[in-house]
Structures are given as C-alpha cells and as structure tokens.
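Just one protein chain is left out here, and the rest sit where they should.
Chain nomenclature is as follows: A, B, C and D, assigned in order of appearance, with residue numbering initiated at 1 for each chain independently.
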Amino acid sequence: MASTQHALLSPAELAYLHASLSLTPPIRPDGRAANQFRPLAAETGILPGTNGSARICFADGTEAIVGVKAEVERTRRGDGGREDGVEYVSSRLEGDFVEGVSSGEGAIAAVDEADRVGESEWVELSVEIPGARDDDAGTVFLAAMLAEALLAGGEFAKKLWINRRFHWKLYLDILLISPPLSYPLPLLSLTTHLALLATRLPRLKSEGDEDPFFDDDWAAAPYLYARKDGKATARPPVSLLVMAVGNNIIFDPSKEELAVADVALAVSVGEETATTTAAEADEAQQQQQPLGRNLRLLSVRTIDPPSRLTPPGVPNATNSAYGAATTQKQPEARAAESEAVEGVWKAPRGGAKALVMAALVQKALMRGGVADEVLDALDAVDLVA
Amino acid sequence: MKFPLGSSSLNWMYGRGRQSAAIRNLETHNPTSTSHPESDSDLLHTADSYSSIMAIPSLSFSRPTFAKLSPHPYLLTNLSPQSPSTKPSRTNGRAPHEARPVQIHTSSLSHAHGSALVRSGNTTVVCGVRAEILPVTNIPQYRPRSSLQPSTTASDEAADRAELKAYDLLVPNIELATGCAPQFLPGVPPSTLAQTLSTRVYSLLHSCGVVDPKSLRIWHDPSAEAKKTTGEGDASMQDDNDDDESEAEPPQLMAYWVLYIDLLFVSFDGNPFDAAWTAVMAALRDTKLPEARWDPDREMAICSRTRKNPLDVSRGGLPVACTAAVFQEKEYAEAGGLAGENRHWVLLDPDRLEESLCRETVTMVVDCGGVGGETRIRSIEKQGGTVIGRELMRGFAGVAEKRWREVRDAMQ
Amino acid sequence: MTDRRRVNGPVGSTNPPVFEDEPEQEFGAQKGIRTRTPTATRKMYLKTGVTPSASGSAYLEIEASRKGAVSGLKLSCTVHGPRSLPRSTPFSPHIILSTHVKYAPFATKQRRGYIRDPTERDLGSHLETALRGAIIADRWPKSGVDIIISIVEGDHDRETSKSQGGEAWDMMNALSGCITVASAALADAGIDCVDTVAGGVAALVRDEGDDTTPRIVIDPIPSEHEQILAACCVAYLPDRDEITNLWFKGDLPASDMELYSQLVEKGIQASRNSNEVIVNSLLISTREQQPHERHDGTTRMHIAFNLQR
Amino acid sequence: MPLDTSAYGLALLRVDGRRWNELRRMHVQIRTQAAADGSSYLEMGHTKVMCVVTGPSEPGPRRGGLGGTASGGGASSAQSKDAEVAVSIVVAGFSSVDRKRPGRGDKRILELQSTISSALAASLHTHLFPHSTISISLHVLSQDGSLLAALINAATLACVDAGIPMTDYVVACTAGSTSTYAANDEAADPLLDLNHQEEQELPGLTVATLGQSDRVAVLVCESRVQVSRLEGMLAVGVDGCKQVREILDRVVRDKGHRMLLEGTVERGVGLDDMEVD
C-alpha cells in the first residue's frame, strides 16, 4: 500500500503525536487548523508541447507535474459480439476499464445525448512516483483512484467524442517530482484537476463522420472543460484525503499525522455540471453565489493507515528498564495482551465505526466545507493553456 | 498416537553415518549442564535433553514428528512392518498399488466452452476450455487444403495432425502458482514443473490425436448462403458437402477454432500429471462449440447462441495416464548399487511426501477403449532410476489397465 | 515478445466468438429482472480446508442467479503462513500481510492473461486493507503470511450486449467475495483475528419499467437492473461493529448524505449475511474435524445456507 | 521534413536561425523545490529537465520508496568507502512530440543514468561521505535535442544547491557538423548545441568538461563522423561548455546573493570565497 511507507517514529513519538492530535482543537505538527490544506503554489500551461499541463508545489515542498496529451484515434467497432455501430454504441455506454479501473456508469450519457458516447479506454492515466515501480500496488491504487473519480458518470469520456468513427485518446501523465514526503494523493489530484482545466483540443473543422481535420490556430482551440466568461462551467473532480484521530477529523494529513490515524479516507468530489439550456444555466449561475457549488460524491476509498504497522510501546510495568521481574527472565518477551495503558502507543486494531466514516465524508462535502474551499482556491488559479 | 521407535531403526536420527557425529556431540556435552537464559542474545541452547534422547531406551515420537524429522525411514517402516501379520501400507494408508479414487465434475464453468473439475485425493485441478476464432487470414504460413472431402485415409489423418500442430490450434497451459501447495506461491514465472507439465500435455494431445481438426474448421459455402438456413455450421456443412458433390462453387475454409485449455491447480498433493491429463480429457469431452457460419460481407465468423455441436474427440479414444514412483530402501543408493540389494516398492499415484522421497517415476498412458477392448499404450515416460525393467513394466501395464477402468467409470 | 515459458498458441490473433442477435423475445427471456427481495443476498456455499497442504484455505461459491445468463462467483483462497520472512527483509514487529488476487484465464468473458492486470492488483490492495484491520498483527512478529485468491469464475454476465458496464460493478462483488473467503481461510489457518470480517455490497439502482425511482438493493447483479447509480462494498466486523474497508463508487448529490449512509448501512447488512455463512461453516467444519476425515478433501464440497428471508 | 543542410551554406544560419557557434536560449533555475536537499530546473531551447537531489543520506530502504521495504542499491554503497551516486531518470510520456510510453529499464535511459552517475562521481567529493548515497532523480519534461547535456548541467546545479562539495561544475553541451557523413566535404563547419532535428540528421557528439578547464569529463559520440572533423567539433563543444559554465555560475551566484539579502543564509566566509575564482 502506498500509504504504508514506514514513518520512522518511535512509539513515544507516536503516542505524543496521537495525543496532541486528539486534543480539541487538535494541535498539528505544522500548526495548521484541522481542516486547513497545505498552502500551495500552482501554475498551468507550463509545457507548450502538451494540450494542457499544470504544476503544483505544496508548502512542504512536495511537487507534482501533470501533462495532458491528446491524439486522434479510430474508434474500434464490433469487438466482443457487437454487430452494427448502433448496437456497439449503445452497448458501450456503460463504459468499462481504464487500466482495469472501472469507470462508473456512463448510462446517464445515453439518456440525454444518445449519439455522443464515451469509452473509458479513451483515457489513459499513468502515475510516476520516484522510487516506485509503476506496477507497484500503491501506484496502481493511486491511478485507480484518480481514474475512478475522473470517469465516474461517464461525462468526461463523452467530451472526447469526435464523430462515430474517431475520438480523442487522452493521455494523462502524472509525475511526482519530489520524493513523496506525504501520501501524494491530494497533490496529484489537484494538479490533475488544473491540468485538465487548462487542456484544450484543436477545433474540429470537418463535419459528420468524415476523417476529422482540425483548425491549427491554437488560439481558437476550445477548452476541454467549456468556459463561460473565463470560468469553467463544469470542473474535473478532486480527491481529498481525510483522517480521523480520536474525535477529530483532520484534512490533508502529513505523513507523520497519517502514521497515527485511526482511519483514513480518500473522498473524490465532483461538481455538478452546469445544466444544458441557457435559462437553467444562468439560473444555476445565480444559484451558485448564494448556495455555493452543488457537489457530487464520486468515490470513497479507505486508505490503509500506516498506523497499523507501527511498533508498539512497552508499558513501564513490563519494561525491564523499570525492573519488571518477568522481562528479566525473558528479555524479548513480546508485548503482553493487556489493556491499553495511557500514554503508551499501541497500533490500532480493527476498523472504524460506520458513523465515524460517514462523518468524514460529511465533513468534506458539506456546504462551505473543505471541498468548497479547495475548489474556490483552484478557481483563483488563472488558466494559461 | 505414539509411534514406537525400535532400536533396529535407531539410525533414523542421523541418517547416513551420522552416528559418530552424535556420539562426539554427546561426549562434548555435559549432562548436568542447565540452560543459561542470561546469555540472552542466542536463540538456541542444546539442552541436556539431548543426552536424554540416547539415555531413554524406548524413545518414542508421535507420527507427525517422526515423519517431519526423517520422512524416508518413516515411509520405510510403514512399508516394511516389523510383524509379518500386518501387510505393508503407505503413510497415507494406501496399499502400494492402490490409487486414489478419482472424482470428475464437468461443465461447472459457464464462461468456458467446456470445463472439468478433477479431484483425486487431495489433488484438485480445474480445467477450462475456451474456444476462439482464428481467421485463416491471420495465419502467416497458411496453406489452403487441397482436399475438402472428409479425410478418411491414414495419410489424411496424418495431415490433420500436422494441421493441428502447424497452426497451433491447441493451447494447453498449466498454472501451478496458485498457492495450491506451500512451494507454489504466485507472482513468479512458471516453475520448471509447470512448464514440463504443460509441454507434456501439449505433446500428448497431439500424439494421441485427441481432437479431430474437422470439428475445428469453419467453412464458408456460397451455395449454402444461397439456400439460407441461418447459421450454417461446420458439421452440417460437412453433411450437405457429402450428399451433393455437384456444388457449383466448393465451400472454402475461412477460419479455425483455437482451443485454449487452461488448467488451474486448486490443491496439490502429488501426481499432478495424471490429474491434469484426466481434467483435459474430461473438459474436451465436455466441450461444445457454437455453430459458426462465415459472414462474407463482415468478414467474420458469426456464431449461433443456441445451436452448439459437441467437439469430436472420438478419434483419440480415451487415453488415461497412470503414474507411479519407485521407493527404494536405501535413501542414498550408492552409484553402482544394483536394484537387487536395495529393496524397492512401486507406489502407484504417489502423493507429495512420496514424490519427495522417490527419484524414479514412470508414467504410462494407456487406452483400453479400442475395438475388442485390447490395450494400446499411447506413451511411456520414465525417469530417474534403473529399477523398473522390462518385466516390471509389463506388470505395470496391468496396473495401468485397472487404473484406466477406474477413470473411465469416473468419466461416465 | 512472447513468453517462452508458456504455450503461446497461434501467432495470429484470435477473436472471441461473435454471436448473432437472436429474435427479440428470446433475447428478452434471457434478460433477467431481480427476483429476490431488495434485502436478500444470493445463496452462498462456503467450505474451509479445501487445500490441505496450505495452512488454511476456503472455497466460496455464490449461486448463479439465473440459469445460463449470469455465472456465479467461484473463489478459492489459500493462506500460507505464518512463515518466517526471507532473510533479506528487515525486522518487523508485525506479521507482514501479502495479498494476491488473480482471475483464472477462463473466469471472465474476455480470456485473461497470466500476468496480473491493474484490476487484480487494485483488488489485492483493497483486500489487504480489509484484512489488515481484522488480524492481530503483533501476535506474529517477523513472520509473513500469503493470502492467495484464485477467482475460478468471475461474477459476470454472459450477455455481451447488455452487461458492458457490468465489470465495473462486478469488481465490487468480486471484492466482497474475496474478503469473505479470505476471512474464513484466515480463521482456518489459525491466525489471530479480532473478528470474522466479511464483505457486502449494496447498490443504488434504477430499474426499467414503469417504476424508475432509484432504490437500494444489496448484492446487486448489474444485468438485472437498467442502471446502477452508485454502489459500495464494505468489509465489516460484526461483533465490533466496525468497518475495515469501505469502497464507494458512483455519482451521488452531496446535498443528501442520507442516501449515502443508507447505502453503507445496506452494505453492512449484506456483510452481516455473509458473516453468518462464515460462522456457520466454521462451526460445522470444527465439529466435523476428525483426523482421518480431514485428509480426504473429497468429502462433499459445499454446505448450503439459505439466506432468503 | 528533411533538414536542408545546403541552406546553411547560403546565410550561414541554421534552421532555427542560430549561427554555427551559438547556444540556444538557456533558462536556468536553482533551488526550485523546498523539500529536496537540492533541486534545479534547466531549459536548453525546448529541452526542459528538472533535477532533485536527496542526500548524501543513509542507504537502505530508499527514502520515499512506496510500499515500505524497497531497498534501492543500498547494499552496494553500504560497504563502499565513497558515497554512491544513484541517478534515476524519468522521461515523461508527454515530453516528446508524439506521446510514447518508455518501457521499464529502457536501455537508452540506463546508459544515460550510468554516464551521468560516473561523470558526477568524478567531480563530487564522494570520499567525504562513505557508506552513503547521493540520489539524483531527473525528470525530462520536454525533449528537443542535447538531452544528455541538459541532464548533466541540471544535475550539477542541483548538487551545488545540495551543498555537496565538488571540484568544479561538470558542464556539458553538444557539438555537430554542418554536413552529413555521406556528404563527405572537408569544408564542413562545426556546430554548437544541436536541436532535435539536427541531432537526427547530422553527426554530433556530447562533451562535458570540468568547469573552465579543458579537461573533458564526458565525451559521447554516437554517430559516424570523419576523424578530420572530430577535432573541430570537440573544440567547439569545449568552448560551448565554457559558455554554459558562465551561465550556470551566474545563476548560482545570483541565487547566493539573493539568499543573502533575504537572510535565508547568514553571510559567511563561504560566500566570499566564491567571489575569488
């Protein structure tokens, strides 16, 4: 698991960290508030060679770069028992795998716009973590999580539709530049979000199902996520990392904080796409100011908290340094099964209550919650493509 | 239960010439010494109990302990009991020539065209046959067949086999790395054993001519297209090919069925080949291919959902593999040693323990299903020893026949 | 480049059979509507100790819902260990868990390769998360345990035309099955667990027909519903009332969390059902343990529990 | 489209409008990343690379290696008397014009890694850090020729930023020749700093020198070229390296002064020493 990189903390440190994080309000090592993200510096359009790119540096120095590249690809037909194009199309609606990651149901796409459909294979997402093989379980898990959120609802793949015979093949290359000091999910997710917002595809000049040719004027190229007066109407999803310690819910935890988590979740949030007709659109516009965004919950995954793999502390009762009889006879007696001793670190067992997990998600999604803040912050980033 | 350890077989503890070592070890040892827990940094401390091993005349160990410590003498003492009254039996309670009962369940997998689950003792293997279509256009070195007539002569039969092999229409693969036994953990390339098993099955499939290539061909018959009976399949194609020779344009061969035969060991307890081969046979007999007709304008074979034809495996008969291992009295037979001065037992259908202790194994593939029920030996493989000679082999043929009937009955 | 260590078959590419469309009524007949009540799981068969040479093992089968159309789930799980770690690995105060999920080549519609694809790796990491919460890791310092699951038959719809989205959700069904069978195998292997963890799936579905209001069903079969809006798979410890792994996918308005928590609630209910199966089969297998009996794995394969209620 | 080498003869200008001994625009940043011990960002024309240096650090389970116990070459360096310079290069899928996924263990990448590793190991005072590892991870964001040169320069800068003692900068650039091997004319002029297109068509070599000295640290020539031209190319290359060093040196000094002003480092002897060359 990606998250279970051994944080080299002694049981004493762990116990202290856990205690301070369990206080109300929690005291975090870097002095952040419980629901405060690491400050970040972001820029987009850093790579002219790509259709869209973004770079984000978190204050703690972790840095990621995402590049999006699109290529025209002929749409495969008639594989796996489909006869004519229509049958093929309709059968493809529900999407299937990107790198084996399930895409969520695209059937919604079918109902409103029957002729345009997307396939999840049209998106290829790869994650590069320094010092990790790309088939490493953790890397696969990250890629799966990001793709899962991106493709949920099938709306995204639909954007890549050119005509019945051709589509865009979108390659997302996600690079973690810095050594992964913390679990990189939030960083990678935010960077991907920006890169996709900045992504533009050449304007299509051909009509119908003929072989497509495009306007080579880059300025005329439309954004993948359509803009209304410089503001994207729909937005890519973001994945947030949330963890619970004691009674506290902590967002965007650092590696050390994650090492004492009782439970950690990755929550992927999308934003409701602006509705089609103009009337509803500006109605939605008005609504957005008072009501804030109307978010969608796209995916939730449990992150295996590394706390389970931390070494347990030894209570004074059994610590030979404090002259406990038993331990002198058996110097390396393993920790006895005993009640949790106050202030002595013990790796958590079991899982988390359903209510706690629900609270984590709730906290992330609620109006004016962290998801809102993050999206607002990302809005502030001006997009150069 | 306890397992008495007679003085006769006391040497089990040290195996070959280890006695001296043990004695010396005993001398250097002070019986009165006690373990010193203070010396905490060490794992082990040879306790005085060592001498007690020697001291106690009738030292006894539980069966599993004995088996673990020294498997070979353990099996040996089982096979050659002290008292003549008790007849020799193996550690698994079977008689030397007794095989494990075979159970076969077929067509349990719905995604495969044919499947079988074969269980003999604790060896369990699942076999799934999946057919895919190989258009002749995809075959690089494709040579159109001269004669379209159903092949009858021996030469044609030979040609058929050549066809099967040339186009690789049979693809057997054996997966052992499923954790079916502690030594087969996944995430590793196929072990040598897995590779040899796969190739053995592969060659045996071809040498026995189990599958009739006729049933793997997919034809296109324009005239049949004319009189449109939906879903013109290969078999029926053959028929009306026979009855009216005077067709305007002859049907031509458009594609082949390729049979992917995948074997998965769920549980492994020795003698994998017999189980695997039985599974392959059972699965092939269970295989039903959908009727396929060539669609010229879409240039692909279209299959019928409903009509299926069973795969024709009649020609190959029913070859059954029967494996035995030779267990020798002396664990380490000195190079020049003749079989005579070294008692041996032929253990049919060996399990994991026995396989680990036997070096010589023999596999005989027999088919008693021929006309008049006479036995035909389809293949013999024998490695790792010199014990089994001509007469033993002849006797073994009898054993194999018995085994054949067991398997045949299980197949029904 | 071809793998020389396997029999690779023809060089030319082969295609899975393409079926012609059948007349409509027959097509309709094959397409299923959920007959179970929304809170009913399919029948399960669970048996431990199917692989005697392993430290622990279990076999799980979920009945095929409708004859022919949808295949049931067939899982075989073996547990090896606790065993000593290889000398190279550094000291660990805990048991080191390694999970491995692999589809058999004939388990699904498309023939699977022998190298694990990202789906299987993803399933593996989900499973690891689910189990790590359940086991008491510090009972076995510096030892390791391998948990290997072979999906002999995936929970797949054979209808090529209908079930394209299926795999997405079938993956969840597979995961919950994996969790359940692995939990039984762990208990069989005698590895300390805080509880018998079990998996369960619930989904928010919209059926076709007059009533298209979304409803929540447990143990969903994609092809039985017009559309699946969201689904979640939970790994749940009944006695502790705790969740060790939660996996939600879909598209829900954030405005009503109610729907979400209901979904999780149903998932828990589903896992309670499968947990009953684990407990029963463990108790039965424990009662029937006789030394001689244990050695023939050929005693009847399944014990059936009817969970309809 | 094929590079029209004859065009050069007329205007004495290359396809991208440069003269024969002209470097492409170099944009260099140092200390781009707070987290790393040393980091740098370097553009040579459209070739853009990033470098992150961690260490000298204790070998063993590599820092940041996912999945816990991934011991990256620790064993080898554990015994060695000198620090091990471990270089890892990640070529982004979007770096080249048409997007391609480089397979794991790409031979070319491996060769680049070993070249850079050995080149730096020569210049860095590795003997000061026995039993430790200096891990240099390079990211290629965009390629337009002279990749190896760019990588070496970036790595050098990052090492400077990381404060690893070294004898002098290892600076590199490429040199080529105006006409192809086939067109066997002796009048061919040497070229400096090839871009992708020129690399494809013309003979070229990569040369790295130790700072201002003429001592060549790396010389890689992977194309056929007449020996007679080689000397000219080499001379131009070495001269180019001097230019590159000037650029890098300026960047380092500017950064140093800025940090001084910001007070991120307190004025010390070290900085003054840098004034006297």
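Here, a contact is a pair of C-beta atoms (placed from the backbone, for glycine too) under 8 Å apart; a residue touches a chain by one contact, two chains touch by 3 or more.
The rule is short, and it goes like this: contacts and distances are computed from a predicted model.
For the chain of the complex excluded from view, the name given in UniProt is "Exosome component EXOSC1/CSL4-domain-containing protein" [choices: "Anterior pharynx defective 1", "Translation initiation factor eIF2B subunit epsilon", "Exosome component EXOSC1/CSL4-domain-containing protein" or "DNA replication complex GINS protein PSF2"].
Per the touch definition above, the residue from C:P38, C:P93 or C:P214 contacting the chain not shown is C:P93. Only one of the listed residues, A:P212, A:P253, A:P311 or A:G369, touches the absent chain: A:P311.
One of B:S62, B:S203 or B:T386 touches the chain omitted from the figure, and that residue is B:S62. The chain not shown here touches chain B at positions 13-15, 18, 21-22, 24-25, 28-30, 33-37, 39-47, 49-50, 53, 62, 64-65, 67-70, 182. If you put the missing chain back, the residues of chain C touching it would be 49, 55-56, 81-85, 87, 90-91, 93, 136, 139-143, 187-190, 192-196, 237-240, 279, 282-283, 286-287, 289, 291, 294.
Basically, only the chains that are shown with their structure count from here on.
We define each chain's centre as the mean of its Cα atoms; on that basis chain B and chain D are separated by 58 Å. Centre-to-centre separation between chain A and chain C, using Cα means, comes to 25 Å. A straight line joining the Cα centres of chain B and chain C is 29 Å long.
The multi-chain contact residues of chain A, meaning those touching 2 or more other chains, are 1, 78, 137-138, 309.
Annotation for chain D: residues touching 2 or more other chains are 61, 69. Contact residues on chain A toward chain C in their complex (touch as defined above): 1, 78-83, 87, 91-97, 99-108, 135, 137-138, 140-141, 143-144, 148, 152-153, 265, 269-270, 272, 294-304, 308-309, 311-312, 334-335, 347, 349-354, 357-358, 361-362, 365-366, 371. Every residue of chain C that touches chain B in the complex is listed here, in rising order: 5-20, 22, 26, 50-55, 57, 59, 64, 68, 71, 74, 76, 78, 80, 83, 100, 102, 104-109, 111, 114, 116, 146, 148, 150, 152-154, 156, 158, 295-298. Remark: chain D residues 32-36, 46, 48, 50, 52, 54, 61-70, 72, 88, 90, 92-95, 97-99, 101, 104, 137, 139, 141-142 touch chain A in the complex.
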